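With one protein chain removed, the remaining protein chains of the complex are shown where they sit.
Entry: chain A
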Amino acid sequence: REETSDRERGRGAIGVSEKMTFTIPIENGNGVKNAEADSQRTLYPYVTGTSVVAIKYKDGILMASDMGGSYGSTLRYKNIERMKAIGKHSLLGASGEISDFQEILRYLDELMLNDNMWDDGNSLGPKEVHNYLTRVMYNRRNKFNPLWNTLVLGGVKNGEKYLGMVSMIGVSFEDNHVATGFGNHLARPILRDEWREDLSFEEGVKLLEKCMRVLLYRDRSAINKLQIAKMTEEGVTVSEPYSLKTFWDFKAFTNPTVGAEGSW
């Protein structure tokens, strides 16, 4: 391995850009190129999913997410399932880079396969899966090569309800209600006000739909095609996609010319 100095290679100062990466500019006469291609680091996401919202309710966990996959500001894919069952007891929802989510599903596939091969009557529950994911995400963060996702992991095992979250930098915690991305800002306050321990299934769904509706109004990358997943002792089910009713009957729209002058 050659040991040439940074000076000899013509590299300048190290800078940190807003994308949370370290970039090393190389001066080569034709402008400044970044050494991103040389290093093994994920630097920015390409195809992304937006918020995931989840709550504990009387019989288990409810989780909701839309089916959009954005490519920058273009809403490129409208049929991405961002919640997947893991074994019998857990459900993983993800926002962020979809290719990294697909890779995480492969890791979990391998994890669950090895777990089944023990053939000992035990199966990994949500707590264990959450711990595994936390280790994976944190270790990738330490190598400056994160999996660009925020994950929501929920499930029920032996009557115990579990709901947790892991971010792309390895921050991990459990709570009665969690959300990712925009959901943190728009959905959590609603949930802090209106969540209760003994929500019925119908009440839980209505509460989630209320959150998803606000996200639909206010998150530019949200689409009106969502799924709701239910986790109980019996198992995990993901609903068929459906859409929410929205309100646009503002007086200013129904009678646009009234008071038009000077209005915005």
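In this section, a residue touches a chain if its C-beta (ideal position, glycine included) is under 8 Å from a C-beta of that chain, and two chains touch if they have at least 3 such contacts; residues count from 1.
We adopt the following convention: contacts and distances are computed from a predicted model.
Asks: Select, from "proteasome endopeptidase complex", "Large ribosomal subunit protein mL48", "Signal peptidase complex subunit 1" or "Sorting nexin 4", the UniProt-recorded name of the complex's unshown chain.
Replies: Checked against "proteasome endopeptidase complex", "Large ribosomal subunit protein mL48", "Signal peptidase complex subunit 1" or "Sorting nexin 4": the hidden chain maps to "proteasome endopeptidase complex".
Asks: Among A:Ile98, A:Val136, A:Met165 or A:Leu226, which residue is in touch with the absent chain?
Replies: Selected residue, touching the omitted chain: A:Ile98.
Asks: Which chain A residues would touch the chain omitted from the figure, given the whole complex?
Replies: Counting over the whole complex, chain A touches the hidden chain at residues 30, 36-37, 39-43, 45-47, 69, 71, 74, 76-77, 79-80, 97-99, 102-103.
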